[in-house]
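Input: a single structure, listed below in structure tokens.
Only one protein chain is missing; all other protein chains are in place.
By written order: A, B, C and D. Residues from 1 in each chain.
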Amino acid sequence: MKTNVIEQAVIADPDARLAHEIKERQRARDKRARLLKHLFLVILSFVMIYPLLWLVASSLKPENEIFGDLGLWPSSFEWSNYTEGWNALPVSFTVFYKNSAIVTVLSVIGNLLSCSFAAYAFARLRFDGRTFFFGLMMMTMMLPYHVVLIPQYVLFLELGWVDTYLPLIVPRFLAADGFFIFLMVQFFRQIPRELDEAAMIDGCSPFKIYWAVILPLSLPAMGTAAIFSLIWVWEDFLAPLIYLNDVQSYTVPLALRMFIDQEGQSAFGQMFAMSVLSLVPVLIFFVAFQKLIIRGIATSGMK
Amino acid sequence: MRKFFRRNTAGYVFLTPWLVGFFFLALGPILVSLYLSFTRYDMVSAPVWDGLGNYRYMFEYDRRFWKALEVTFTFVAFSVPLRLAAALGVAMLLDKGLRTIGVYRAIFYLPSLLGASIAIALLWREMFGLNGVINQVLAMVGITGKGWITDPDTSIYTIVVLAMWQFGSPMLIFLAGLRGIPRDLYEAAEIDGTSRFRQFRRITLPMLAPVIFFNLVLQTIEAFKTFTSAFIISNGTGAPADSLLFYTVYLFNEAFKFFRMGYASALAWVLLLIIAAFTALAFATSKYWVHYENERD
Amino acid sequence: MAGLTLRNVEKSYGALTVIKELNLDIHDGEFLVLVGPSGCGKSTLLRMIAGLEEISDGTIAIDGKVVNDLPASKRDLSMVFQSYALYPHMSVRKNLAFGLQNLSMPKAEIARRVDEAARILQIEPLMERKPRQLSGGQKQRVAIGRAIVREPGLFLFDEPLSNLDAELRVQMRVELAALYERLKTTMIYVTHDQVEAMTLASRIVVLRGGKIEQVGTPEELYTRPANLFVAGFIGSPRINMLKATVSGGQAKMADFAAFALPDLGTRDSELTICVRPEAIQLGGGEVQAEGKIRLVEYLGAERLVHIDLASGQRLLFHAQGADSHRAGESVTLGFDRADMHFFDSSEQRVEPALAEVA
Amino acid sequence: MAGLTLRNVEKSYGALTVIKELNLDIHDGEFLVLVGPSGCGKSTLLRMIAGLEEISDGTIAIDGKVVNDLPASKRDLSMVFQSYALYPHMSVRKNLAFGLQNLSMPKAEIARRVDEAARILQIEPLMERKPRQLSGGQKQRVAIGRAIVREPGLFLFDEPLSNLDAELRVQMRVELAALYERLKTTMIYVTHDQVEAMTLASRIVVLRGGKIEQVGTPEELYTRPANLFVAGFIGSPRINMLKATVSGGQAKMADFAAFALPDLGTRDSELTICVRPEAIQLGGGEVQAEGKIRLVEYLGAERLVHIDLASGQRLLFHAQGADSHRAGESVTLGFDRADMHFFDSSEQRVEPALAEVA
Partner (left out) sequence: ATQSIRHFWWGNPTRDERTFKVIEMFQGSHPDIAVQGETIGWGDYWTKMATQTAGGNMADVIQMAHTYIHEYVQRGGVVPLNDYIGNGIDLSHYDAGANDIGTMGGDLYGINIGATCPSIPYNKRVFEEAGVEFDPLAWTTDDFAAACEKITSSTGGAVTGSEDMSLYMETFEIFCRQAGVDFYSEDGELTMTVEQVAAWWQMWKDLRDAGVVEGKDATVQLDKGMADLGLIRGTTATTFRWANQTGALQGLMQDPLGLAIVPQRAGLQSGHFVLPSMFLCLTRDAGDIPAALAYIDNWVNDEETIKVLGIDRGIPPSQKGRDILAPQLNETDAMVVTFFGETQSQILSTPVIGPKGSGEVRDSFMRTGTEVVLGNMSPQDAADQFIHDAEGILIRASR
């Protein structure tokens, strides 16, 4: 009854009808545009996702089929690559995951904290020597790391840190990665200075400004940094390789390196299976954190 | 004096973690590597002072050093712009609209997640090999391909393609940057009758400049230092015919395969100077194209 | 040149409806001023007309063509944003020239127009600065400049002079009036400044809570406000409002003697009688009361006298020039019946029958 | 509570000096209003006092203590920014509470103060919104709220009411006055609104190009402007300025008959004589001229009459209430000698000797 009345009103009122039609037309056009965009994205997605499909397929193939047969579809599904791969090494992957989790979580926290500290100083505070130190920081990124590997190893050895997680974690708490500092600097510089000023007027110490204004306003940057640092630490193998001796303390990427022997028996299927699994936490984290990136913060308290 | 403290305290307090890390963990090894670059050092016995020997050898005799430079410069010249363009393009595409976009973001980031794993190396050789997917596709349009990855003339470009394909991290940074551009500028531009393309050129690009600058500098640094992909794809050899002899691959082999850490250090410092020169150039020109809304001076 | 027709226009943010069923015809070449309390939807309406805000319902037509889904860039209009929205990375000159470059206008013509605008807005020495190097008022002038260099069919101004000093504001107002004279384009102008509204408008729209309260010429609004809200809103200092009870053709307001009421064509026994502060007479008037001066506000040319009546009611008296009243003084005040505005209990204006005016 | 002393304060941006050798004493508990043309340095001065802008030269002392290098956060003051500077990531409530939380105040007290401010500013329904969901005027009120919840020793307001409608502005002005009454804290207030300046100020500072032109009570500034600039700047509508030549004790202005000049203690033969628009008398006055009405501006309570004189000079006449002049009409106008302000050729006020006033 009631809908009827509205419908009649719609038909009776030419303006309303027109508005209705326009909306429909617009919707149709939007739909077309969206469809085209989707089509493009889907094709691109396939190109992007192909290696993962290949990896997953390989992880399910019998060992002797992985390289002989280029097709994606396995002749039989070797789920055992997963079940056996998990325990194929002298130490179970449960332990590797635990190790990786410890190192990664601490590293990400350390990275975000210490790098945002330094970035805040570089981007927002004025002090003598700022440019000089910034230059030094940039320089640390330019030296190929292979040549500092050994001196650094000697240093950590002297400190008695070798074969512990300290060499992997402590540097992250000391803003060792210039990439993140520079990244955050660039984003911090975009935040309206008036907000710092307002916070100063509100009686904020520099730390409070950093904590209550700068950090929340750089969520996209912090999200990006969190994703990168998690992925990079999670996938890092050079530092664990050098500093960890005890297999019990190995991280996942190091463990993955134990499957392949150029000169002898390799377990490619299991290695691929474990590689696929090792992506899972990272992907979950990525999906969770990318929300931060897109939830941009409109700086609209400003005139 | 008090004024000095007042001016500087906050800055140095915040910088403390970095300063500690730099002076206690980074500086020492950096200086040592500088010292080593003037020595012969095989990592087993003690380093032997050699003055400028390493540098002289590098510039006067070492053909592979020049080859490595050539390979690396080619890579930088192609991969950096292409990768940035791909990243920016896709970021623009993903920036607004579409509900399912989170999925795409994840998918587009996948290749970067896979990094330079053995799987990627295998796959890349497969795709760009003689009977690879690429050639199959080309065959469909009537082009006879070749072993792209095994032809010294083209192999480097497959690595460029790999780099481009792994545009995930600059893409993510661009996305974060795009989010920071105030919407009202686009509104003003709309009102001013600006076409989409001009909005991109005159609003998006300049407003994104700090982020573009970041990506440019970082990608350039990273590109100069590219190691893993080339190393893995060429089994650490730089083959075929040294066409994948990236600077750092050469450096790594000198150090760890041929036990010449002193020479490798010298190589590293030359690379550092090259990168520093490019970075300095980028910083110097940045004041003409990078606009920081909040810089007072 | 453009006439605008708004039909049943609505705008909601989620559950919150900001503009409700709005109908309005704006004539081609009209200077329409939009006023209303803070947050009533003026900017929103402007942005909807500009095409920046999606319309939740209804239609907007420019020159008879429905433009609901025409992007802002195709609507041929220019706008001064309340928040300026200057391009932070461009110099003032580039900010001004940007819109013109989109039209692929010859360079010389662009330069001419930009220079002209700079001259009008007195920002010539600032042309090479970036917006962040400008004071608030300077920014606002650049924002105006960006709108006026183009000569579109429709101008939208959102409080364009709010941050300028009085003198400059007068000058700018005159310049805008001159611009309007010259181009005769439709202009829609949001302001909180009564003087601006009164002097510039060919018609004023009073908006409240997303609805139109009254549309009319400035004089109409001032002399015949359609309802209590408009009466209170238009006119500064604010109109005096007094409650009156009606019985037997007599009206009675607290503190005042009862007086004969003309026929108002309403049966309501509760009325509100409004009298403008300048209509108050000290020691005179047809209807009188005793009061005590609470406060004298000094405004230069005039004084605002706040008077407390015995019942606690307060009246505002707009005193001219040389006036020597002091706070604390007792006075007799009054006003004439011709100066009264009557509003019924639903706050709508009721008009005394003409014949009966004594 | 804080008194302020500014000594030789300077501010430069590169080669550009924005504040020049400024000296000013602000008494404890004073309500000081800062006025001046757009871009004259008001905001800059405020920001320097707040400690947000480095001082290029000179000293600022609060309560006798030099604070040049005391950070803003330690100066115990609150400020309303011209650009609001609301925290975009916090709700209105959090924006208001933020400053209080820094004082480690009990939660209940914070809530009380925030609610109180919200009530005063009429933003209670908006408390959970983010700034981007507010209209311009609503944002501005939040900005005011953020300043007033704290009760610091010094308030700095930078055009705090510029984006509010007239009615709200009056209410807010009253609330600020009440706040001032209650706290008796020093307030420094920038405004372009003459009414605000006149009603709120205990003293007004007129700034031009980074220099102080005059400091005084509103009445002083209006009745005895120290120079031509102040005369022109204070008072709306603007004062009329007429060039006069002096010879033999007689002054002669174009269009007017010569008249005897009191002793002004100056030898200059060129003077400027200023007369406020409300001092103009139609058909009366000691000094008279013939003119023609060019334009009548309708302002509700009054009218602004623009009159052209034969020589091309233009005068503004502020006509009261019921006035029926029409454009095109010829009129005789005049004014009294007592209403004249005299300025010498260096634009400084000259005062007629008292005895000689006829």
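Rule of thumb we're sticking to: a contact is a pair of C-beta atoms (placed from the backbone, for glycine too) under 8 Å apart; a residue touches a chain by one contact, two chains touch by 3 or more.
Please read all numbers here as calculations on a predicted model, not as lab measurements.
Although it is left out of the displayed model, the omitted chain contacts the following shown chains in the full complex: A, B. Taking the complete complex into account, B:F258 is the one of B:F23, B:W49 or B:F258 that touches the chain left out. Seen from chain A, the chain kept out of the figure touches residues 63-68, 88-90, 149-150, 153-154, 157, 162, 237, 241-242, 245-247, 254, 257-268, 270. For chain B, the list of residues touching the undisplayed chain reads 40, 42-45, 122, 125, 129-130, 146-147, 150-152, 234-237, 239-242, 253, 255-259, 261.
What we mean here is this: only the chains that are shown with their structure count from here on.
The distance from the centre of chain A to the centre of chain B, with each centre set as the mean of the Cα atoms, comes to 17 Å.
The residues of chain D that reach two or more other chains are 71, 82-83, 136, listed in rising order. The set of chain A residues that touch two or more partner chains comprises 192, 297-300, 302-303.
Contact residues on chain D toward chain C in their complex (touch as defined above): 13, 35-39, 42-44, 82-83, 133-138, 141, 158-159, 162-170, 192-195, 198-199, 218-219, 222, 232-238, 276-279, 297-302, 318, 320-321.
Contact residues of chain B toward chain C in the complex are 182, 184-185, 187-195, 198, 202-203, 206-207, 209, 291, 293-294.
By the touch criterion stated above, chain C contacts chain B in their complex at residues 47, 50-52, 71-74, 76-79, 81, 83, 85-90, 98-99, 102-103, 130, 132, 146, 150.
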